[in-house]
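With one protein chain withheld, the remaining protein chains of the complex are depicted in position.
Moving on to subunit A:
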Amino acid sequence: MVTKFVSGSLLSGLLVMTAFSPVYAQSQASNSATAPASTLAEQGFNEMARALRELNFEATLVRSSGTRLEPMTWLHGTYSDGLEAELIVMLNGPDTRIVRLGEDTSYYFQPTDDSYTLRSDVTYGLLPAAFYQNFAALQPHYQVRAAGRGVRVTGRETHYLRILSSDNDRYHYGLWIDSESGMLLKMQMMTPQGEVLEQLQLTTFQERESMPISLSDLRGIPRPPRLHELRQRQPLQFSIQPQWLPSGFKLLRQTHRNLAATRLPTDYFLFSDGLTEVSVYVTEREAQSLPELGLQGPESIYNTSLQNHAITVVGKLPVATLQRIAENMAAAAPEQ
């Protein structure tokens, strides 16, 4: 079928590839000359996504952001009936453990008993949820580049992938992938200028033939209550709405609500580009009393005011992006 479309001059060259992989040849035909390199990188990324879901492993890792170091153990495996199990234990500070069985993720906090369960097939907080999916979901707003062989990580050979945003409005990622298993061994999140904001480094990694033994009894443990959310959404109460976001950001939710801790009546917007999210809060300026400020970090925050409203933008994005979002807020165009 492919060969039908291909003109005669290209035919000889493409026939060879068609014999091996028709799909590859097709994307080759529609893509530019950079296709092979990015396809290779994409394959590396997709292999990592699969490894995170399918490997049986026992690992320890350290997460560092700023001067903060967080060691944890990370176990993952699959029961014989296909149910995925994951256990993350924080080793420093308050006793926090996360147990994920299939699509139910439970967060256990000790000694306070405010544990809860969420319906999610990704453990929130360790890696972006997008790392568990094929890279195609992140295109075209992100690109993945293979930078050849990486350095040794945790005593293993790696290859190095970079995830870059097409514009410079988002954070970039460096990924070191185990050449043998496809497992993610090290991750860096950095600003477009290259300043590393957060790192994750496995310190031990052992792949197992079958599920790690310590996971095999997880199924029996009691699960904390499920968190449910009211589906009812209040209509927005302030006229000011975001008018500009970096390309690819889609509105996930918008509602009016009182913020949990402060009871500030707030119009709330949540946007996502598939890899990262940004929250926009609009409230009355008098009630909020924050100065104009911007903080850049693994999670940035920007606060400003417009007319009588305070605007606060929060997200894993450069503070300049948040500032641009906040400064482009305006009264919503009347519906026509």
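As a working rule, a residue touches a chain if its C-beta (ideal position, glycine included) is under 8 Å from a C-beta of that chain, and two chains touch if they have at least 3 such contacts; residues count from 1.
In this text, contacts and distances are computed from a predicted model.
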| item | value |
| --- | --- |
| Undepicted complex member, UniProt protein name, chosen from "TIGR02186 family protein", "Anti-sigma-E factor RseA", "Sarcosine oxidase subunit gamma" or "histidine kinase" | "Anti-sigma-E factor RseA" |
| Sole residue of A:Asp81, A:Asp113 or A:Glu286 that reaches the chain not shown, by the stated touch rule | A:Asp113 |
| Residue ranges of subunit A at the interface with the undisplayed chain | 23, 26-27, 30-32, 35, 63, 65-68, 70, 72, 88-91, 93-98, 103, 107-114, 116, 118-126, 129, 136, 139-140, 197-198, 217-218, 220-222, 224, 227, 229, 252-253, 259-262, 268, 270, 272, 277, 279, 281, 288-299, 301, 303, 312, 314-315, 319 |
